[in-house]
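Could you have a look at this structure, given as C-alpha cells, before my questions?
Here the complex is missing a single protein chain, while all its other protein chains stay put.
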Amino acid sequence: MKRVGILTSGGDCQGLNSAIRGVAKGLYHEFGDNVEIHGIKDGYRGLITGESKLMKPSDFSGILTEGGTILGTSRQPFKLMRVIDEESNVDKVKSMKENYQKMKLDCLVVLGGNGTQKSANMLREEGLNVIHLPKTIDNDVWGTDVTFGFHSAVEIATNVIDCIHTTATSHGRIFIVEVMGHKVGWLTLFAGLAGGADIILLPEIPYDINKITQTLKAREKSGKKFSILAVAEGAISKEEAALTKKELKKARENFPYPSIVYRIQKELSAVVENEVRVCVPGHFQRGGDPCAFDRVLTTKLGAAAAKMIKEKNFGNMVGIVGGKTAPVPLEEVAGKLKYVDLGCDEIKAARQIGISFGD
Amino acid sequence: MKRVGILTSGGDCQGLNSAIRGVAKGLYHEFGDNVEIHGIKDGYRGLITGESKLMKPSDFSGILTEGGTILGTSRQPFKLMRVIDEESNVDKVKSMKENYQKMKLDCLVVLGGNGTQKSANMLREEGLNVIHLPKTIDNDVWGTDVTFGFHSAVEIATNVIDCIHTTATSHGRIFIVEVMGHKVGWLTLFAGLAGGADIILLPEIPYDINKITQTLKAREKSGKKFSILAVAEGAISKEEAALTKKELKKARENFPYPSIVYRIQKELSAVVENEVRVCVPGHFQRGGDPCAFDRVLTTKLGAAAAKMIKEKNFGNMVGIVGGKTAPVPLEEVAGKLKYVDLGCDEIKAARQIGISFGD
Amino acid sequence: MKRVGILTSGGDCQGLNSAIRGVAKGLYHEFGDNVEIHGIKDGYRGLITGESKLMKPSDFSGILTEGGTILGTSRQPFKLMRVIDEESNVDKVKSMKENYQKMKLDCLVVLGGNGTQKSANMLREEGLNVIHLPKTIDNDVWGTDVTFGFHSAVEIATNVIDCIHTTATSHGRIFIVEVMGHKVGWLTLFAGLAGGADIILLPEIPYDINKITQTLKAREKSGKKFSILAVAEGAISKEEAALTKKELKKARENFPYPSIVYRIQKELSAVVENEVRVCVPGHFQRGGDPCAFDRVLTTKLGAAAAKMIKEKNFGNMVGIVGGKTAPVPLEEVAGKLKYVDLGCDEIKAARQIGISFGD
Partner (left out) sequence: MKRVGILTSGGDCQGLNSAIRGVAKGLYHEFGDNVEIHGIKDGYRGLITGESKLMKPSDFSGILTEGGTILGTSRQPFKLMRVIDEESNVDKVKSMKENYQKMKLDCLVVLGGNGTQKSANMLREEGLNVIHLPKTIDNDVWGTDVTFGFHSAVEIATNVIDCIHTTATSHGRIFIVEVMGHKVGWLTLFAGLAGGADIILLPEIPYDINKITQTLKAREKSGKKFSILAVAEGAISKEEAALTKKELKKARENFPYPSIVYRIQKELSAVVENEVRVCVPGHFQRGGDPCAFDRVLTTKLGAAAAKMIKEKNFGNMVGIVGGKTAPVPLEEVAGKLKYVDLGCDEIKAARQIGISFGD
C-alpha cells in the first residue's frame, strides 16, 4: 500500500483543486486500490499539528472547476529552518517530520509558490520524499515556463481593464487599475498588454512620475482623452528604488495610503486636468474557476506527479520546461524568484506598440 | 422631416449604446427617410456649446453589445435652474434652449439618471419637447420598476463576490467587498443576496459595528471561519447617521481612508482573529457589455421612445410600470429618489435566510 | 417537529440549488432545530419509490452558485391521474401519498415547470400539503411574471448569438441558431432581441419560408451580407401549422432532420447565395451557474415558501405577481401554459426595430 500525503500552502489560486484531482486520479490509475491519499489540512500547519484525513475517490469528483482548495491553506509557517514556535516552543520542522513518519507516508505532494517550494526543499533535505507543484498567480517560480493560476488571474485582471475601458472612454478619464504582484510584475504585464493599458508599472521597472505625466499629456494632445494605467501592487518610484530596504520600510511606514495606486492617483490629479480614478480588484484576481488553460496544465502536472511517485522520482518540482512536463530538482530552484526579464518578448512587444513603463 | 436630438448624461453604464440603437432603429422604422438623428456630444455640455453631429443609420450598427456611450457623456452641468457659468458668464439653460432651436429639433431624448432627469424636466418647463430614458446602475430612479445598467452591474458585483468566496473559504478570512452606491443600496442588496454575502451594509440601514462583530463571532463559533461583507460606498454607521449633514461632512473631511470599507477593515481587524481584507472593484461595475436583460430592456425603452415621438407624447420618462413600458410624466417623478424600501421582498428574504444588515 | 419534503422534477435548469438553499435557510430560520428537511431523490420518482434522505444544514452550504440539482431529477412520471405503471402494476399516485404519510411530512415543496405543477395540483387534490416553485428556462408557467432559469438561459443563448455574430460578419454568412423551446418562444424571443438577431422564429408565429427569403434578400440588397436567425426548437411553418396534430406528427415522422433548423438551412441554401450554417447549442442553455437575477429570484421564492409553510398556507405556487412574491392557488393555474403574447412589449419592440418573425 502506497501512502501519499497532499497539501496546499500559501495564498490560494485557481487550479488548486484541479491539480489535486490530477494527482489523485493519476495515483488511482497507477496503483488502483493500493494507494491511500491523505489530505493534510490547511497547508503545512496541518502537517505540524498532524491534522489530516484519508480521502475517498469521490472526494475528488466534481472539483475540476472549483476555485479555492478543498484542503484549506495557510501562510508559510516559517521563514527559517527549524524555527521554534515562540509560544509553544514546538520545533516545527521536527513536528512535520514526525507526523510524516507517523502517517507512514511514502511521499508528500505540496502545491504552492516560492515559499512553499523553499519549505518543501527543506523537508527534502530532512530526508522526506517530496514533490512540488508550482502554483501562483504571480508566475514567479524559477525553473518552470509557467505556474498554474497565472493565466486564470490574467483573464480576470484583463476583464477588469476591459470594463474600465468603456467608462474611461465615455468620460475621458484616467484610470489606475491595481493588479496583484508585490515583487514580480508578470501578471500586471500580461493583463496590461491584454487589456490595452497605455502605461504599465512593474516592480522590476521603477517609475518616474514625470514620465507618466508626459505620456498622459502627449496622449491628451493627440486627442486621446482617456488613459489606463495597469499598476502592480509592488510598483515603486525611482526615488524609492534608490533607498535601502530599511529606508524604504521606514518611508512607507507612515504611508497614508492603503496602496501605492492611491498615491499615484493623488500625484497625477495634481498635474493633469482629467479626473483620475482608482480600481482595486484585489483578491478577486485569485478566486473563481480556473480557466481552461490552467485546467489542462494542472491535469498534466498532477498526472506527471503521480507517475513520478510510481517511479520513486522524488525531490522535484513538476515543471513545464520547453513546453513539456519535466522533473526539476528542488535543490536547483528553491529560493529563486523568476522576475520579469526586461528583454522578454512581452516587454519588447509592449514597447513596440507604444506602451510606456514610466521609465 | 423630423429632427431628433439625443444625448447621454451623467455616469456611464452598460446599455447606453443599446438604448441609443433602440431609439434610432425605432425612429427609422417610424419615419423612414423622414427623420434626422442628431447626436449631441458629451451630454448636456454639448447642448450648451452646440456640439452635435448628424448620425447615419450605420452609426447605430454593431453597438448593441458595446459598453460605454458612442455619444460621450459628462456630469450634470448644473444643480439649479438658470445657473450662470462663473467664468464665461453664460446662462446654461438659455444656451441649451437656443441650441435646441438652432438645431430645429422636434424632440430631445436624454439618457441618464436622477440628475439628468431633473435637468430634463427643467428643459420641459422651458418648453422643450423632452423624453427621458432611465439609466443608472443604482436603480434609484423613481417611477420605474427598474433602470437599465442595474442588472449588468449586479452581475459584475456578484461575480466579484463569487471569486472572493473561494479565497475567503480557503483561507478562513473575512472579506469586505465595496459595491457602488453612495446614496442608495439596491446594487449592494442584490449583489449581496446573489453572491451569498453574510453581512450587507446599505446607506439606508445605518450599521452598528458591534452588531457586525457579533455576527462574525457567531459565525466563527458555529465553525464558519470565513465571512463576506457586501458594503455600499455610502454605508454609514449609526453614530454618523445621528449627525447633521454639516457635522458629517466635517467628520469625514479628515477621514484618513479613501473609502468607508478601509475604516471597517481597521475596526474589525482590531476585534476579530481572522485577517480582514478589502476589495474595491470600483468603476469596473459600470463598464463592459450590457447583460441580456439590459439589452432587451433598452431595446424596449428605445422603441417605446420612438413611438412616443411619433405620437408627440412628450415630457415623459419611458418607464417600466407593472412590467410594461409606459410614459411617466417627468413633472411627477423628477427629483425623487427611489431608496431601498426596507419592507421589500429582497430585504425580507435576506433577513429570512440569516443575512445581517448590521442593525 | 416540522417535516418538509423537497424534490426537483422535470428538465433541470439554473437556479434549482439556489432555490433549494432558499427554502432550507428560510425553514431553519423560521423553525430553528424544530424542522427536518427530507430531500427526495430524482423528482417524483423518489416519492413513488420512497427514496429520500434527511438533509443537514451543511448540505445547503455552497450550493448557491451550482448548476443542476443536488437532489437529482427525472421526467414527469405520469400524464394522467392515478396512472398505473404497466410493468409493476403500481398505482403511482397512491404510492406517493403513502410515502408522504410514511415520511410524516407536513408539506411537500416541489420545484419544477408546467408538468410538475400539474402533478403537484393532483397531489393537492389528494389532500397533500403542497407548495410549488416555478422553474423552467421556458418561462411558460401561467400565473407568475417570470420563472427561474429563464434569465440564465437567455444570457447563454445571447452569448451564443454574440459569438456567431462575429463569424457571420467576417464571412458574410447566414447563421441559424437553434434556441430551446418546443412549445413556447419566450427564450428565443429574448435571446433574439438581446443578441441582435435579424429574424426570430417562434412556435407561436408560424413562418413563411418565402418571407424569410425576402428579408434575407432585402438585407443583402442594402449591403448587409450576413444575417442571423434565432429559431425556436418548436418553430413551425405555415403549411405545418395548418395540419391537424395527427397529420403533423405523421409528416414529421419521416422528417430526415434531427431538428427543424436543418430543414430551414436546406431550404434557404437553395435560394440564397450566402452560405447558411447551423448552430445547435442544445442543453448547454440550461446548464451552468445561475445568473445573479436568478439567484435573487430563487432566494426570494425559497424564503417566501418557508414563510408560507410557517403560515400553513398550502396548495399554492410561489409566484412573482406585479413584481412581488405572492401565493398563487395551484387550482387556478395548473395545466395552463403561458404562450408568448403577440401584443407584448418584446414582440412590439422587435417589430419596431425591424426584426422579422417570418410572418
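Chains: A, B and C, in written order; residue numbering restarts at 1 for each.
The rule we apply is simple: contacts are C-beta pairs under 8 Å (C-beta built on N, C-alpha and C of every residue); 3 or more make two chains touch, one makes a residue touch a chain.
The shown structure was predicted, so the numbers you read here are calculated from the model rather than taken from an experiment.
Every shown chain touched by the omitted chain in the complete complex is listed here: A, C. Here the missing chain is touched by one residue of A:191, A:229, A:280 or A:330, and it is A:191. Considering C:101, C:167 or C:214, the position touching the chain not shown turns out to be C:167 (whole complex). Considering the full assembly, A:292 is the residue among A:218, A:292 or A:337 that touches the omitted chain. The residue touching the chain not shown here, chosen from C:238, C:252 or C:277, is C:277. Where chain C meets the missing chain, the touching residues are 8, 11-12, 16, 66-69, 72-74, 156, 159-160, 162-167, 169-172, 175, 256-258, 262, 277-288. Hidden from this view is one chain, which touches chain A at 21-22, 25-26, 28-30, 62, 64-65, 145, 151, 154-155, 158, 162, 165, 190-191, 193-196, 291-293, 295-296, 299-300, 302-304, 306-307, 322-325, 345-346, 348-350, 352-354.
As a convention for this text, only the chains that are shown with their structure count from here on.
Taken together, the touching pairs link the chains end to end in a line with two free ends. Measuring from the average of all protein CA coordinates, the nearest chain centre is that of B. The mean-CA centres of chain A and chain B are about 35 angstrom from one another, to the nearest whole unit. Averaged C-alpha coordinates give centres for chain A and chain C that are 42 Å from one another. Centre-to-centre, using mean CA coordinates, chain B is 31 Å away from chain C. Touching two or more other chains at once are residues 162, 165 of chain B.
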